[in-house]
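A quick write-up on the structure given underneath.
Of the protein chains in this complex, one is absent; all others appear in place.
The first chain written gets the first letter, and so on, giving A, B and C; residue counts start at 1 in each chain.
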Amino acid sequence: MANLRSVTLNCTLKPSPATSSTDLLAGLVNDELEKLGVATEVIRVVDHDVKPGVTSDEGDGDAWPGIRQKILDSQILLLATPIWLGNPSSVSRRVLERLDAFLGEEDDQGRVISYDRVAIAATVGNEDGAHMVAGQFFQGLADVGFTIPPNAQAYWVGEAMGSTDLNDLDEVPEKVRSTAADVAKNAVHLATLLQQSPYPA
Amino acid sequence: MANLRSVTLNCTLKPSPATSSTDLLAGLVNDELEKLGVATEVIRVVDHDVKPGVTSDEGDGDAWPGIRQKILDSQILLLATPIWLGNPSSVSRRVLERLDAFLGEEDDQGRVISYDRVAIAATVGNEDGAHMVAGQFFQGLADVGFTIPPNAQAYWVGEAMGSTDLNDLDEVPEKVRSTAADVAKNAVHLATLLQQSPYPA
Amino acid sequence: MANLRSVTLNCTLKPSPATSSTDLLAGLVNDELEKLGVATEVIRVVDHDVKPGVTSDEGDGDAWPGIRQKILDSQILLLATPIWLGNPSSVSRRVLERLDAFLGEEDDQGRVISYDRVAIAATVGNEDGAHMVAGQFFQGLADVGFTIPPNAQAYWVGEAMGSTDLNDLDEVPEKVRSTAADVAKNAVHLATLLQQSPYPA
Partner (left out) sequence: MANLRSVTLNCTLKPSPATSSTDLLAGLVNDELEKLGVATEVIRVVDHDVKPGVTSDEGDGDAWPGIRQKILDSQILLLATPIWLGNPSSVSRRVLERLDAFLGEEDDQGRVISYDRVAIAATVGNEDGAHMVAGQFFQGLADVGFTIPPNAQAYWVGEAMGSTDLNDLDEVPEKVRSTAADVAKNAVHLATLLQQSPYPA
């Protein structure tokens, strides 16, 4: 197996040290990635001054260049978000806007700079919206060069119009745990293949 | 209050006489509409031969012209759908495709033929997707000439990755009932206003 | 006609004084609103420190309370956004997250605080995404209490995979101008009705 690294972008709206259900779910995926030998790292994006824009460096204190470098140093990107009004967080949309710059950047083989990397998702909400998140994430991430494995999203939401957080549950449902394990397993398999056999130029 | 009529298009995939959770939820909204004096009618679309296409009459046994007339004879359209893979049913998308023809049709004042009508939604699923449905429905229905009231969707979905139907519950949750009542109340108020004061040509 | 006010939230990613195609298109709608007697105001959201969160006041320098008050002082909200990766801007998603707080706030009649207000959209991009924006906006805005008129979005995007901005065109296409006029006309009619006849408590 290749020597893989993953980076998680936790796109919660709540700065540290507030507890985050998104963090809890991303952690389950990361536990599974680590069992498979992946070195993991988590960045809570809202703690950093990621400027609005669609370039790789918006200058003047922009925290994105450092985060961008960690994405390029990893083979797996875990985009983790809460759901608000049925959609991924504004913080995650800002991440996607910044990733848009990849489309104009080439690696030394003339390929989109992000190629050979795998993207997965972890999504939590009180209620409803995880499939909408998956749609936006998989489209945006595939468009900017990532490969999406099957069953690429770990998620939890409660019953319609509920207000329970994943953090509030006595126990994470077994189905959520097993999905997290599947997401990790598929991502590692795919990232390993793409490290060994990169997309052609 | 104006003398209002509503038509419900139940977009379940299951032909009659199969029971339908979509029917159950639409029925709750219709009960509330009737309490407010609205004459209601329900059409299970899959029981009729609605042809693929984007005109108002695709000829040759097409059941759409009859359904279309009922929509035009009503002041409230209730579009009701189950969720599959996080999205509204193919049957509901076919309805929207057929409604697309309204964009090329004018009433005797030169307005889009559907103007002054209100559209609302009733959405059910085992899990997740109701906000995605609302997004597709409100965009599509506003684009073809309907007005959308606030809190225009009654919905129920269970916890993530669940397999329970609304029909399986011992009792419809109170929150679902009260939302159905709100949806009906706002729709009737808005439809009444628009009957009294149509959009200008 | 009622004495109406509108507020435009321009959700471009570019701080003032950069030119903004979103501003151009919103301006066309606002010109039409003014012809109909509406007092208009434009806020470029990214110029203000709108904090991440889902309450009406996130404290500590948060610029949202002032913007929120302008929304409540208006009868028409024009949400204007550029398209990035086929979606509305992160700034517009932040606005929606902050509007989410309306769901827990009542007016003096016990109704959702935003009721009787109309929401419309102005959307621009190099290419593709306006219908996705309309879906997200109409769902989110209806969910937090706004009413959506028919044909509620003015928009322009170029041909697939293009890079032309609306600002780059020699002339705004006539179809865009006439749509802007229709959006304004319907919004004013609907907002006037709702001022005269508010939703029942």
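Some points to look at:
One rule holds for everything that comes next: a contact is a pair of C-beta atoms (placed from the backbone, for glycine too) under 8 Å apart; a residue touches a chain by one contact, two chains touch by 3 or more.
Since the model is a prediction, treat every value here as computed from it, not as a measurement.
Note on the undisplayed chain: of the listed residues A:64, A:84 or A:146, the one touching it is A:146. The chain not displayed touches chain A at residues 112, 114-115, 131, 134-136, 138-139, 142-153, 185-186, 189-190, 193-194, 197, 199-200. Across the interface with the omitted chain, chain C contributes residues 85-87, 127-132, 134-135, 155-161, 173, 175-176, 179.
Where chain B meets the missing chain, the touching residues are 13-15, 46, 52-54, 84-91, 93-94, 96-97, 100, 136, 139-140, 143-144.
Everything that follows uses one rule, which is that only the chains that are shown with their structure count from here on.
Over half of the residue numbers at the chain B-chain C interface are used by both copies of the sequence.
Chain C has the Cα centre that lies closest to the mean of all protein Cα atoms in view. With centres defined as mean CA coordinates, chain B is found 36 Å away from chain A.
Look at where the CA atoms of chain A average out and do the same for chain C: the two points lie 29 Å apart.
Within chain B, the positions touching two or more other chains are listed as 131, 134-135.
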